[in-house]
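All remarks here apply to the structure that follows.
Note that one protein chain of the assembly has been removed; the remaining protein chains are unaltered in position.
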Amino acid sequence: MPSSDVQSYATLREDLAKRDRSLREKVVSLEEAAGLVRDGMQVGIGGSTMSRTPMALIWELIRQGRKQLSCSRCIVSTDGDLLFGGGVADEIVTSWFAQGILWGLSKVMRHHVEAGDKRYQEWSHLAMGMRFRAGGMGVPFLPIRSMLGSDLMPLRPEAKEFDCPFTGEKLLLVPALNPDVAIIHVQRCDAYGNAQIDGLQFMDIDLALAANSVILTTERIVSNDQIRRMPDHTKIPFMCVDAVVEVPYGAAPHECYGLYEPMMKHMEAYVAQVNADPVEGMKAYLDRFVYGPKNWTEFLSLIGMEEIVEASRQGRSMYND
Amino acid sequence: MPSSDVQSYATLREDLAKRDRSLREKVVSLEEAAGLVRDGMQVGIGGSTMSRTPMALIWELIRQGRKQLSCSRCIVSTDGDLLFGGGVADEIVTSWFAQGILWGLSKVMRHHVEAGDKRYQEWSHLAMGMRFRAGGMGVPFLPIRSMLGSDLMPLRPEAKEFDCPFTGEKLLLVPALNPDVAIIHVQRCDAYGNAQIDGLQFMDIDLALAANSVILTTERIVSNDQIRRMPDHTKIPFMCVDAVVEVPYGAAPHECYGLYEPMMKHMEAYVAQVNADPVEGMKAYLDRFVYGPKNWTEFLSLIGMEEIVEASRQGRSMYND
Amino acid sequence: MTSSNRYTASEILTVLSARALENGQLVFAGIGIPLLAATLAQRLGRPGLTILFEGGVIGAFVEPGKLPPSTNDQRCTKRANMVLGSADVLLLLQRGYVDIGFMGGAQIDQYGNLNSSFIGDPDAPKVRLPGSGGGNDISSLTNMIVAMKHEKRRFVEQVDFITSPGYLRGQNSRTDAGLPAGGVFRVITELAVFGFDAETRRIKVLSLNPGVTAEEVQDNTGFPLTFDDGVTVTEPPTNEELETLRMLDPERLFTA
Partner (left out) sequence: MTSSNRYTASEILTVLSARALENGQLVFAGIGIPLLAATLAQRLGRPGLTILFEGGVIGAFVEPGKLPPSTNDQRCTKRANMVLGSADVLLLLQRGYVDIGFMGGAQIDQYGNLNSSFIGDPDAPKVRLPGSGGGNDISSLTNMIVAMKHEKRRFVEQVDFITSPGYLRGQNSRTDAGLPAGGVFRVITELAVFGFDAETRRIKVLSLNPGVTAEEVQDNTGFPLTFDDGVTVTEPPTNEELETLRMLDPERLFTA
């Protein structure tokens, strides 16, 4: 199905009714979790920019040679580079796609999009949020007051301009987005998938509710008892979740709130390499850092202990008074 | 303005632009806070049923003789009795209005509504939630999939049946509700109005964002430093808030999550008295418990130390392991 | 069998309701019998039953002797997996995450429509009832079980007012009204258990409670009843069921 089509309520309900939503343990390996993402799927990605990006799972998808994904995320940075450059995504649906303010445009994105072999489907940030939210609410659209008048509106005929029957005002109705699968990285969750997210939550709660399946990667798996002691700290409920993978430093080299900041030396070297040559530079990066390591921990050791410790020190300093 | 009319965006924005939303101290007395609610206003009430009801403020509104309010709340219990019986509200907009499952129908509500001197405007619970949410989002409506087909739909022509331009499905568009003022009781907030809510939050966040002014009553005023140490625990941001009142046991005889459960002996005596005679029984209750005491603490002493201690013991036991 | 004379109408209603719930299901429970029955099911070997409450709760374990006075009280959140906004928990129904909605009823008709708003003319009601609460939403969005007292004035051919839709006027009228999902599939009373005809969507008796005759059920119903071809007789409450129930509600708050 084209990534901008709205699913009928009957389809949404049928797909959800088929899922095993019961309270059950869902812990799997990173390899098994990546196997739940199949070629051609629409994949919603949690976090934003360089924060709580489910990098380990993206890394594993590239290693497994997944193809023709349509990936959606509120804001995309080097994860988008890897999705395009690693050959797994044909389309990225987002509001912003660059390597970050420190490095400017993504040469990798430019290379693929300007050549026309990959697509970047652009929405406003609020529109992305309301698309996930509509999906999570089980309604086909939500109304917003932005994108109107701009050239983004004609670029996205999937959204519909609309005269409000209450006030006569112009509004834009943005279509629900219900990805086939969402991949989200969290600080901690239990074996059932009840997840706590510290600090910035971005659009992850709406995304988890909207998607037709959810894979959580987590820094730590905690007991269900610990979750039940503070039920108002649970951000994603277990029945949305289909798989749980414990991956310490699973957002590296991006950050995970309160635990580690981005590993900037690795990022800077990456950017220099792929911007110098978005094809060969990317290939060399993938060979060394994605296809090369035996497992995620070996990837971390390529980033290096010094970077990991420094990023952790910075990350934990959030809680300094 | 009739309570079901949707405000134009221009009006909403103008009203909000006039408010002083800056970071400033807003601590006032209960008497002063009640003075911000003026006759004829639409008043949104936080909490639900017997939980975190802003009872002290409602009590003070009755004492000050406020009139002709239209009050909205997700679910109404004995607070609704007092609003009708105390003469302050002419209309209550809610999804459910009774004294509670333990006592059944509200004879006070029945007396006033069946006689036609007061109005109970009924919506489904989800519709109430989406009305506040639309108000908080700055959109004139939200779509829902309930109320359709029932007799609630023709009862509420303020909502509009609608054919979805994306899927062709029938939906109901429920109109935004932007109360003139919201009154919300919380466990703690700072002097600026940054509020933390423990446990059940009901519709309070949407309500706070939707209303054109917000009065917080709080069990405790904490320092802004304490708020800033855990910014992801703030549920209502200061710029929504116009007044802060510290009122320990401000939801009595209802409950406040983690602090005290309902004061059941007082509630049972109340119910017996007003159900025996919704007019004279209510008058006697008001004379003794609302008009009689010098201040809120004296009202608490009429409830009695034994009840307060027992309710607190039960309330705090939520955190027993 | 030996306990047949030793339970109240509310007790058999609760026990039979608990039996209708399966381990692993997600059940959105209303206050009263539904809350109690779902809690009973958890205690009777179905700990993986997840109870949702309208106040904004997922996966609570209510404590024995501490039944909440509404589904919006803190007691509903004890050892829950998650607490969230009350509109948000209802949106889970709309999205389709919940297996079963489970409510009490004041008045029901032959198509499973429920009235909790008005007795008499809505413009000048004889009795103004409490209203929908989440009832309309639950019945609009989810497969539903109703547990209620069996009285002639409560089981009527057509309710005065449809607060919470069953199958509206039968056949496809529910789907045509914009409600393609869910619908009431069981009604449980102290006399019998009911289902609905797959085509006409009219109520029918599936099984009789122990010691209850078909005639007795009909006599307490305000319209002519259909009986399923294979009407069975329900097993009476066991001692374990009754004892566990009485442990949960020692003050008979919901089972008086």
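List of remarks:
As written, the chain order gives the labels A, B and C, with residue 1 at the start of each chain.
Quick note on the criterion: a contact is a pair of C-beta atoms (placed from the backbone, for glycine too) under 8 Å apart; a residue touches a chain by one contact, two chains touch by 3 or more.
On a predicted model such as this, the values are computed, not experimentally measured, just so you know.
Just so you know, the chain we are not showing touches A, B across the whole complex. For the chain left out of this panel, the touching residue among A:45, A:130, A:274 or A:290 is A:130. Note that of B:106, B:167 or B:194, the residue touching the chain absent from this view is B:194. Although one chain is not drawn, the whole complex shows that of B:139, B:182 or B:247 it is B:139 that touches it. Where subunit B meets the chain that is not shown, the touching residues are 9-10, 12-13, 16-17, 20-24, 136-139, 192, 194, 209, 224, 227-228, 231-232, 234, 237-240.
Touch with the hidden chain on the side of subunit A covers residues 48-51, 74-75, 77, 94-98, 100-102, 105-106, 109-110, 113-114, 116, 120, 122-130, 132-133, 144-152, 155, 161, 169-172, 199-203, 205-206, 255, 257-258, 261-262, 264, 315, 318.
Methods note: only the chains that are shown with their structure count from here on.
Seen from the C-alpha centroid of subunit B, the farthest chain centroid is that of A.
Here the chain at the heart of the structure, going by C-alpha means, is B. With centres defined as mean CA coordinates, subunit C is found 29 Å away from subunit B.
The distance from the centre of subunit A to the centre of subunit B, each centre being the mean of the chain's C-alpha atoms, comes to 38 Å. One simple way to say how far apart two chains are is to compare their mean CA positions; for subunit A and subunit C this gives 40 Å.
For subunit C, residues that reach two or more other chains under the stated contact definition are 57, 77, 83-84, 91, 94, 180. Residues of subunit A found to touch two or more other chains are 9, 138-139, 231-232.
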